[in-house]
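For this depiction, one protein chain was excluded, whereas all remaining protein chains were kept in their positions.
For clarity, chains are labelled A, B and C in written order, and residue numbers in each chain start from 1.
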Amino acid sequence: MSPDTTPTDAEAACFEAGIKFGTLYHQFAGTPISPDSAASLATAMEESIENQPHCTEVTVDVRLEALESELADSTADYTELTGRFLEVEIVVDYEGCAVLTRMEMEDGYPLMRLESVRDG
Amino acid sequence: MSPDTTPTDAEAACFEAGIKFGTLYHQFAGTPISPDSAASLATAMEESIENQPHCTEVTVDVRLEALESELADSTADYTELTGRFLEVEIVVDYEGCAVLTRMEMEDGYPLMRLESVRDG
Amino acid sequence: MSPDTTPTDAEAACFEAGIKFGTLYHQFAGTPISPDSAASLATAMEESIENQPHCTEVTVDVRLEALESELADSTADYTELTGRFLEVEIVVDYEGCAVLTRMEMEDGYPLMRLESVRDG
Partner (left out) sequence: MSPDTTPTDAEAACFEAGIKFGTLYHQFAGTPISPDSAASLATAMEESIENQPHCTEVTVDVRLEALESELADSTADYTELTGRFLEVEIVVDYEGCAVLTRMEMEDGYPLMRLESVRDG
């Protein structure tokens, strides 16, 4: 590995932030969810991901309106967790670099996005 | 399918109970967990599985002593959820048949067990 | 536990079959899938679940037509695995009781069903 390809702290911070997002999404996608159980699932997602290294804050909002709208068209009273029911913000701090990342719906898809990278 | 192989209500109730156990375990195994986040994860596990059809009660106890003992031997302050940190009881009611199931450690393995089947 | 609530072998076999179904679904739901990667995922699902105790055969068919139809309406070239892309058959043998279970779409939902129970 030549010296000029050595990752910077900011790049490592972005890598760490991505790990948290992939973890959050793929650990919990598919979980049975209803309007009544949404709050406890959101709290568990936040607290479990905040355990991971360098993760300073996770905020999970369940989009209750989208959830209720899907259930209104359904004979079931619960569904499976997927990206269109979520808005997530994750903050990572790695060696003084603060990275803010967000997942939101965009054109019908849940998009994970790097918002800002602030060097220490 | 010959008539004598048609499942009874009690057998269907046991099948439903097994689905809940497989779901609970494999949805949440691997989740980052620490003593501080254990309670919120247990609550989310209970409430999400109780959404499933015919599931009347789910009780999840995190074995904090086993969790703390693993972390005492570790340089990390969290680990991944696995069966040795869990005691779970699930009650299913299907067409009046009540099935009680439990997961506990036995000889070092988490064993899922059908405890009782009470016909309606 | 009174004697009349002790599970029969057939009931235990049905419980075991349910565990396999819940495991298969919630371990793999959410996996990125495309027509090109469908076959390897189906094989891995079959072989991993066949490791579980008393599980004699697992057959996973990915409903390629449903997958391709969803992708035709999408700007992405992959999606997440969910029940509407799957047809699954699982055979469990427990103490000589053979249980056949199946998951298929019914009225727009993936339904897990106990097909037959044949006592040994």
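To be clear about the criterion, a residue touches a chain if its C-beta (ideal position, glycine included) is under 8 Å from a C-beta of that chain, and two chains touch if they have at least 3 such contacts.
What you are looking at is a predicted structure, and each value in this text was computed from that prediction instead of being measured.
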item	value
Shown chains touched by the chain that is not drawn here	A, B, C
Residue among C:Ala44, C:Leu64 or C:Leu111 touching the omitted chain	C:Ala44
Interface with the undisplayed chain - residues on chain A	1, 5-8, 10-12, 14-27, 99, 101, 112, 114-118
Residues belonging to chain C that touch the chain removed from view	23, 27-28, 30-34, 36-37, 40-41, 43-52, 77-78
Touch list for chain B against the chain that is not drawn	25-26, 29-30, 75-76, 80, 82, 107, 109
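The working rule: only the chains that are shown with their structure count from here on.
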item	value
Category of the chain touch graph - line, ring, star, complete, other	complete
Residues of chain C whose C-beta touches two or more other chains	25-26
